[in-house]
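One chain of protein is taken out of this complex; the other chains stay put.
Showing subunit A:
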Amino acid sequence: MGKKRKRSETQTAEPTKKDEGAPERPKRTLLGWKDKEEVKNQSESNPDSSHFFRNKEKVMVTCSRRINYRYRHLMLNMVSLLPHCKKDNKVESRSSKGATLNELIELRGCSSALFFECRKHQDLYLWMAKCPSGPSVKFLVNAVHTMEELKLTGNHLKGSRPLLTFSGNFEKDAHWKLLKEMITQIFGTPKEHRKSKPYHDHVFVFSIVDDHIWFRNYQISVPHNESDKMIRGGLDKMTLVEVGPRFCLNPIKIFAGSFGGPTLYENPFYVSPNQIRAMEKRQKAGKYAKKVKAKTRRKMHELSNPLEPDEFADMWRE
């Protein structure tokens, strides 16, 4: 019978289970605590022992004012997906956006930021930035489906560490590599984070199709028949159910500094949504002008080529 296991139990059980991998605290040996020097001198690379590497990533998530309901829900979804994030209040800024945001990030003590900027209640731009000096990227977000949609039926633990999968073409070019690194750092939950949960039951998909980054989030579900702790033979029967949210990112520019600085990369295929709308309107406006022109042309044509007098014109004159 499976008895309910409390979360605290597993948390404490976890570190003891890991034989390999870093011990969180200095190892307790019979002679006392292991010394720092000893740990450093270990040739067997334990690079993520607490003295070498610890993922201390903290993401600050904010949005601009006048944000749409759909994009606000997307932002809230992101907050629930990333346990290592801090949600902040709306940022009101027309000018000097970069400075304000940088200050905020410093204040909260975060190392990166996701800023959802909504323009004209219609377009959503996502800024991904590493602070204090790191690069930042501005994306245009399309095709947003939030987690609340009833067609996305999956569910997973809140705060469990995701598996990040990247498509092969992230290695094709320098800017994709940079983006991949940024995404790994921002979207990957740090190991042993306070709010993280132990198991891995969902997977993020980042793939580049048509120069856009598509994001999907799937729940890993295995039919529980043997109900073992680790599903052994179930690898074949593993299915993925989509949890959401879904969105598509179109990179616009990459800057060297955080929310500003020299441009490192500019997307040549990017057309801003304002332009698209303007072009549409111009097309529609052109219809009437074309009609008028066609009329005058017809008139000129008729004047220049008069018809011959009709023989039968007065045939039926009564």
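Just so we're on the same page, a residue touches a chain if its C-beta (ideal position, glycine included) is under 8 Å from a C-beta of that chain, and two chains touch if they have at least 3 such contacts; residues count from 1.
The definition used in the following text is that contacts and distances are computed from a predicted model.
Chosen from "Major facilitator superfamily (MFS) profile domain-containing protein", "LD34211p", "Cell division/GTP binding protein" or "Probable rRNA-processing protein EBP2 homolog", the protein name that UniProt gives for the omitted chain reads "Probable rRNA-processing protein EBP2 homolog".
Of the candidate positions A:His73, A:Lys86, A:Arg108 or A:His175, contact with the unshown chain belongs to A:His175.
By the touch definition given at the top, subunit A reaches the unshown chain through residues 2-5, 7, 10, 17-22, 45, 47-48, 52-53, 55, 80-81, 95, 97, 122-123, 130, 133-135, 138, 140, 142-143, 145, 147-148, 150, 153, 155-171, 174-175, 177-178, 180-182, 184-185, 188, 190-191, 197-201, 203, 205, 207, 209-212, 214, 216, 218, 220, 222, 224, 227, 229-231, 235, 238, 240, 243, 246, 248, 250, 252-254, 256, 262-276, 279, 282-283.
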